[in-house]
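Here the complex is missing one protein chain, while the rest keep their positions.
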């Protein structure tokens, strides 16, 4: 059970959160302008790195805010949490 | 009560009990025989006291097995408690004896109870600055330092009393026996306000972020006397700032011929039986060791009255002080010797000892063979926590290395050898934990007794151990068939060598190939030995080979404990509406919809005893359907999700999320809408009510209420933070009664005299505020059945009152979800999640009309232009009419084209999603998703049902009132 630091509520059990997949995948400006291939990339393709990964979480059982976290997928260590709309922090 | 004089059977009843043992006499039965033991015994010590040697038999080979260890590392002595309540696969060494205990030895496998366990189990969350695992010398020292500085401390130990390794030895601390010191020290700690001492508590798992799971056995040791209202076992879910693992070590054995015979025992365990339980596990012993620790055991046993026939030490140079003490006592020490075999019929009667240089083996009569192959630090939890392990050459074992988590090992768990060093190491760990938790750290190393590190006697300087894993057996022919490495799995050296011979070079692979280390003792005594034998066979270093991964749980845990109170009615929340009590009283049967209990149907109860059985489901549903289509009926629709959407951009948000246009909806009106995922697949549907220019009330399906709200928040927060809209769940603010049928207008008019209900004043898809049955209400004219219908919403506090008012005249028939499903299916209205499965577009459902062509974009729109969503062979929602109107197709039945099944794989055209008997149609019908279904209307298809192929005709999915003539009444 991870302890995830909600940027508002502070550390809470992982069970209070929903996972939202890769962060910083913006809804395309004009979907109609995209080719089928480009649209399919948006819909179906996500990174799957071993190591640092910026991903979205929602504190569903708490304040219901979406935020982003940089988690090491190999160790589960969360290196940073930041609010939606903020840039991904640089992890040394 | 607790005097030795009470012992009824005298010494003969417990022939191996030492003189001077005291305690209340307890009676128990094992394998059908009556025995006596003493309070404080484990089942193992009581059996040994009674001279019982073979306790169980092995799982594969059926060999007799005796008690091997004195704690949770026991591989052999598996028992089943039969009474007071059956519990399988327990270690006799961890079962505390109680009066009336009935147990049997197991052949490696137990039997589950055939009746529900009446005991309570529960769980509790706990938080602390410092969790100390293990109340031995290092753990007590660590906890003492942290606790006395004011930190919140939890000290957990698996045994009934603190002391750890001190319990088995005769060592003194501050001039007191170690056991007394531990008891007093821990009692003092327990009295501190921020300290929690957990006895009989095994830490099973160490997870991310110092989340630690432990199980406390609270009343197991009380047997039938356990109070019924106290949870028998409790799972502790501990979140610790810092963890100190003072888990000590396990002794390991050596692989030699017959090393599994009853009478072969770990030397430290025998010492514990003699010192702590005051039991002599044998009369005449041979000691076989690779290190100094067995000498202390030999001397203690000799003091207790066991004849030590010889000590075979693999080393040429044992510790000098130990050798001298043995010489003083006249104990024969055979240096450079090994035990080549334990011999005997069913138990040890002699031990074969030989010089490592060769020469004639000597057979020594003995009923006890004490073995010490060295000590292995208990690193399970450190490894589970993600820590690395490194090989300690001197110890011949793995010790904790690096870790990311706030955890450290202390004492022997990290290879610290002497008692004094362990005490100091524990105190240091306590100081580090304090500093990490932000407390002022007391100066150290303070040694005054009672406050920090107690004084302990000097121990003889240790001579290096030699790491011997395997004793070759010349007469064995290389078979190694009784050289066991894993006693519980019956894995021998022979099998490990075969695995290596088959080309396996990793311990992980050998483990899987041989099953060594996979039994429920998790290879505590055997894991390293297996690695040692593999390394020996490959001619490599154990260090190089590494070790297998440690996984939770450290010891077996009962499912009952893990389930805790989350069973029966508390297994999962049951959500009910404000009208629930009425439905129960009316005899409704209920259907689970998500966590909701919804009335399924209301069978008419039989009248008179025995003559009238009442209605079955089919009759009840047909009656309810007829009432809704021909008269008036009502359903509790409170479970629909409801969301208030408020703000100047509310209409913009809804336009982006629904496939159809919501911004053009007039205040006072209602529109049905569908939401899709970006991939174009239907996600949810429901109605949208416009309350004001900037305010809508959105309804969702019952199961998706939370998901739709989350969906809205996700878009608002992550993609469109500029939209000024807020969404608030009001699902339970409102209770909803659906009033349905041609006479619903008449009933509503009577309940709401102030409301103009005629069709012009209150047209379809509009809403009105009104007082209904004297209750403030919002009435919506919507229909999910095709009939004239209203949904009356009131504060859920008044839901029951409204329902009772609707039912008061007796003319309104209550109906449940089954009837609701039939009515909507007759009209071809799909249910999201039943007729859709996340692969269905609105177009597939025949709902092209709900997809706006005017909006530039909405979620899902782009996907409707993908090649895949316009394939002609996509599955469409269609109706099916079985050719025999009495045949009800099972939901999920597949559909094929031919009247005889071809060879598999049989191509399927689709499947039935909904299937009912219709009162209105006078026959059965179904909805189905069928490949190219709309082009197949009129075709005959076949549904394989059991051995039959049922012919069906494809029709439109709208089977009843396709022109929509009935909705205005």
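Per-chain residue numbering starts at 1, and chain names A and B are given in the order in which the chains are listed.
Definition applied: contacts are C-beta pairs under 8 Å (C-beta built on N, C-alpha and C of every residue); 3 or more make two chains touch, one makes a residue touch a chain.
In this section, contacts and distances are computed from a predicted model.
K.L.:
Which of the following names does UniProt give to the chain that is not shown: "Urea ABC transporter permease subunit UrtC", "Electron transfer flavoprotein subunit alpha/FixB family protein", "Phenylacetyl-CoA 1,2-epoxidase" or "Sarcosine oxidase subunit gamma"?
P.N.:
Per the UniProt record, the undisplayed chain of the complex is "Sarcosine oxidase subunit gamma".
K.L.:
Tell me which residue among B:15, B:175, B:478 or B:648 touches the hidden chain in the full complex.
P.N.:
Counting the whole complex, the residue in contact with the absent chain is B:648.
K.L.:
Of the residues B:22, B:795, B:834 or B:953, I need the one that contacts the missing chain.
P.N.:
In the complete complex, the chain left out is touched by residue B:795.
K.L.:
Which one touches the absent chain: B:32, B:330, B:438 or B:569?
P.N.:
Of the candidates B:32, B:330, B:438 or B:569, B:569 is in touch with the missing chain.
K.L.:
Provide the residue numbers of subunit B that touch the chain removed from this figure.
P.N.:
Residues in contact with the chain left out: 120, 122-127, 152, 227, 229-231, 237, 239, 565-566, 569-570, 572-578, 580-581, 596, 639, 644, 646-648, 724, 726, 728-734, 774-776, 795-801.
K.L.:
List every residue of subunit A that touches the chain not included in the displayed model.
P.N.:
8-10, 12-13, 15-16, 61-65
We take it that only the chains that are shown with their structure count from here on.
K.L.:
I'd like the Å distance between the centres of subunit A and subunit B, where a centre is the mean of that chain's Cα atoms.
P.N.:
Inter-chain centre distance comes to 27 Å.
K.L.:
Which residues, counting only subunit A, touch subunit B once they are in their complex?
P.N.:
Contacts found on subunit A: 1-3, 18, 20, 26-27, 30-32, 34, 36, 39-40, 42-44, 56, 58, 60, 64-66, 75-77, 84-85.
K.L.:
Residues of subunit B touching subunit A in their complex?
P.N.:
The contact residues of subunit B facing subunit A are 207-209, 211, 237, 239, 386, 404, 678-679, 706, 710, 713-714, 717-719, 721, 856-857, 861-863, 865-867.
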